[in-house]
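Just one protein chain is left out here, and the rest sit where they should.
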Amino acid sequence: MLSGWFILFLSTVYMAILFAVARFGDARADAGKSIISANVYALSLAVYCTSWTFYGSVGRATSGGLSFLTIYIGPTLMLLMTGVILKMIRISKVNRITSIADFIASRYGKSQLLAGLVTIIAVIGVVPYIALQLKAVSASLEALLHESGSDFLPWWLDSTFLIAALLAVFTILFGTRHLDATERHEGMVAAIAFESVVKLLAFLAVGVFVTYSMFDGLGELFQRAAASPELARLLQTDASRAGTWTAMILLSGLAIIFLPRQFQIIVVENVDESHLKRAVWLFPLYLLLINIFVLPIALGGLLHFQGQPFNPDTFVLTLPLARGAEMLALLVFIGGLSAATGMVIVETIALSTMVCNDLVMPWLLRYSRIGERKDLSRLLIVIRRAAITLILLLGYVYFRAAGEAYALVGIGLISFAAVAQFAPAMFGGMYWKQGNHAGAVAGLLGGFSVWLYTLLLPSFARSGWIGNGFVENGLFGIAGLKAQALFGLGGLDEISHCLWWSLLVNLGLYIAVSLTTRPDALEAGQAERFVDVFRHSGRETDTRLWRGRASMEELLNLLERFLGKARTHKQLGAYARKRGTTSWQKLPIDAGLVHFAEAQLAGAIGSASARVMVASVTQEEDIGLEEVLDILDEATQVRAYSRNLEAKSRELEAATTELRAVNERLRELDKMKDDFISTVTHELRTPLTSIRALSEMLHEDPRMELSDRKRFLGIIVSETVRLTRLINQILDMAKLESGRAEWTTSEVDVREVIRESMDSLEQLFREKGVMLTGELPETCPLVMADRDRLTQVMINLLSNAVKFVPGETGKVHVRLSADTERVRIVVGDNGPGLTADECNVIFEKFRQGGNTMTDKPQGTGLGLPISRQIVEYFGGNLWVESEPGAGANFIFTVPLPGPEEQQ
Amino acid sequence: MAHKILIVDDEPNIVISLEFLMKKEGFEIAVANDGEEALAKVASFKPNLMLLDVMMPKKSGFEVCEALRADAANADLQIVMLTAKGRDTEVAKGLAIGADAYVTKPFSTKELVAKVKSMLGIA
Partner (left out) sequence: MKQASPTRQRLAALSLIGAPLLTFPLLSLPEGNWIGVPAQFFYLFAVWAGLIALAAWVAERKDK
């Protein structure tokens, strides 16, 4: 038997455990050993699943079938846009942003107006949502007690109020330990992650219980549901509501990052950007798991309670109770409590930061003399605690006042639609530099007004709090102004209707006003910092955007007043180390320091107030918009220049490498030329040596014997011949190589060339006793070539052959063949043959094959290189195929002219 | 006893002229046609002076000169390098590895004979 006191006791024990977890997390954080891992971060994101999910999803499924899933598919898709979320986190870290209001305000010129406006929208949109959590706790308590037939608590003790009070204490203890809101609440995050696990386990437990204990598994449940025409429609989505489906996905996708509590957890409480990699799949997995049993439980409840009065929102409790599973029901109650408390704690912390920094502080600083106080850090904490209490109280009051009214029950999505209004200003601020303050204000106001008129006020009307004339007949009786069919746009559900119109107005105004007004100087700088956050690694632009005079004493004074002495000195010390100074007293009083001080202050009191305070203690020069734009432009240009420079230097490097290669090649050519000349010299001097020596001896010795005389004169003559041939060939070679040789190209019958060459060398062959045979086809196509040059090649090859074959047994054979593309001439011999190495070497200049001693004066070492040059000039090839001892085949080809050349 | 001169060159006509020239002066002559043969002839013929061509097959004149200078037994052997490549670097290289004189082709027969005689101490 469950008594009210027992349940209250259990709740208190559970909260105590939560306290313990949070304390542990804080203690570890203080010791520098954070327990916030990627998994904890991902689980803490599940603060998204409130009691509205825990109890409400089943309720939605009983009427809308699968449509409740859109609320969880949207966040899955949004989270996959990791780049967007990462940018949000990075911007917030760099600028020490502590809330979504601060984010928008800071981007649009640290505007107090915008900060206040965003805060008001958030409070109006979200406080009823807090009330809904309290209601859920109260309703679950009631269901638990009612079913078990226990007494209610004494009339003077309201359990919901008790829970609200406990939550307030918890939130104050762990939400305001530090003043600096950018300093994370690690204990609280750990507690939230713990709660996420509890609520998931509780929901899975009841899901398994209903599906497999009360019914015979999913199959049976679905079968029985399909049999009932009323339930069957829940199993299939309605394609006619496709628009609503998509709108819900968009709405929930925006809510997952713009709800104040989600922004707090995803952005402000993020310890390490890499944790996002885990969250991107673990959190959607969590959502999937917590949703698997929603439809089965809904169907189970509908089937079980057929014909009885029931409240589908409490099926998760009443189904176990109906089977007497009290312990399970208690677990479910604790799970629901987890969902509610988690949401309330984080939402309250986020809202209290906004209220304190963006509403109360600016007002106090402006209208009271509080700014002159010595130490404001205590006051700040008091304000924040008061804000927490006030927000929870507001939530409680709203819960009491609204009761069962629609304005409370339907608040989940209404709340989503309110925060969706932040989307244009947020996304625009992150990606569009032209988006400005006036545009953001206009968009937010426009969107918020439409939301108020088409969603919140109609929900009040439905609750009977105000007249519903503007919904039924339109404002002032104008039909076009019907709150939920604006300008005649009917056929939509109210949420899609509101989302459509409010985002249209919001986005339209934001863009239109931004394009027609100019930002101020401060704003232009902020736009640059936000949009290009990944590119601003250096602080150069920051420091150039501030000019003026400040004193260390005054800055120190200011920081100490808001942060306290100890904290101020600690932060300044860390900053000094980063700047490479040993102590902060030695820090130069420059723009960098002022910027640092402002950022520290922004973490405590928001960027808008921080700007005002810093401006009040420094003498700032006014930098005009034009100059700011110039500086930013310059920064962009400098980046562009440096990119260009990098590209240029790469090009230069490539060019240098190329030049080096060319130089290397030139050097090589130069060396080759040098070698060539040296070789030529050698080849010319060698015959000259014999000629000179022999002539001198003949000249000086008139009594030389006649036989010697004759022999010497013979040598002189042959050496002279050799010299002449050498000179001719060198000149020929030089002409060929320089391209100045004269060519007379005509149609040539290769057979004739071969025959003539063989005839002219017949004598030489006969003298040495070498057999020369030819094998020429009957017909042969004509080639385009220089006849004399071709003859020169032929003679060169034949005389080489006869030189190297042995006398008497030597054989040289010439064979001509032709195909469609070329003629091919082979000069084969049965000489000593060539090694593979020699096959290449012999085509180099002045390199001769075989033993040159025997017949030296005959060869110049230029015949083959010249022949190759000639053949290649005609487009053919000259090479040798040979093996040592097996003779050699010198082969050359001459291409036949193409068909068009023949004509 | 007549001085012995070894002529090393791969050009037959140059060998013919040098042989004739030196024989006429009364020297005892031996001929080698390449570097390897030259080394063998030095060992067997034991010349007092050697006319050594640089550009030869198998072993160049430089290599022959280096090999000879590495052996102390040949310390007294006079080496005259003959080359058709007149570059200064080659003259320097030849002298550096131990040649006693360097003569470029084509040479004057008179001067060559005078140089050989002075090197052998026949004035």
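Going by the order they are written in, the chains are A and B; count residues from 1 in each one.
Operating definition for what follows: a contact is a pair of C-beta atoms (placed from the backbone, for glycine too) under 8 Å apart; a residue touches a chain by one contact, two chains touch by 3 or more.
Treat the numbers as computed from the prediction; the structure is a model and nothing was measured.
Just so you know, the chain we are not showing touches A across the whole complex.
Listed residues A:76, A:99 or A:757: the one in touch with the omitted chain is A:76.
Considering the whole complex, the residue from A:8, A:66, A:552 or A:826 that touches the absent chain is A:66.
Contact with the omitted chain, checked across A:17, A:94 or A:218, is made by A:218. Per the touch definition above, the residue from A:278, A:569, A:595 or A:824 contacting the chain not shown is A:278. Contacts to the hidden chain, counted on chain A, fall at residues 66, 69, 73, 76-78, 80-83, 86, 218-219, 222-223, 226, 235-237, 239, 242, 245-246, 249, 277-278, 280-282, 284-285, 288, 292, 295, 534-535, 643.
Quick note on the criterion: only the chains that are shown with their structure count from here on.
Separating the CA-averaged centres of chain A and chain B is a span of 79 Å. Residues 678, 681-683, 685-694, 696-697, 700-701, 708, 712, 715, 719, 852-853, 856-857 of chain A are the ones touching chain B in the complex. Chain contact summary for the complex, chain B toward chain A: residues 10-14, 16-18, 20-21, 24, 33, 55, 57, 84-87, 104-110.
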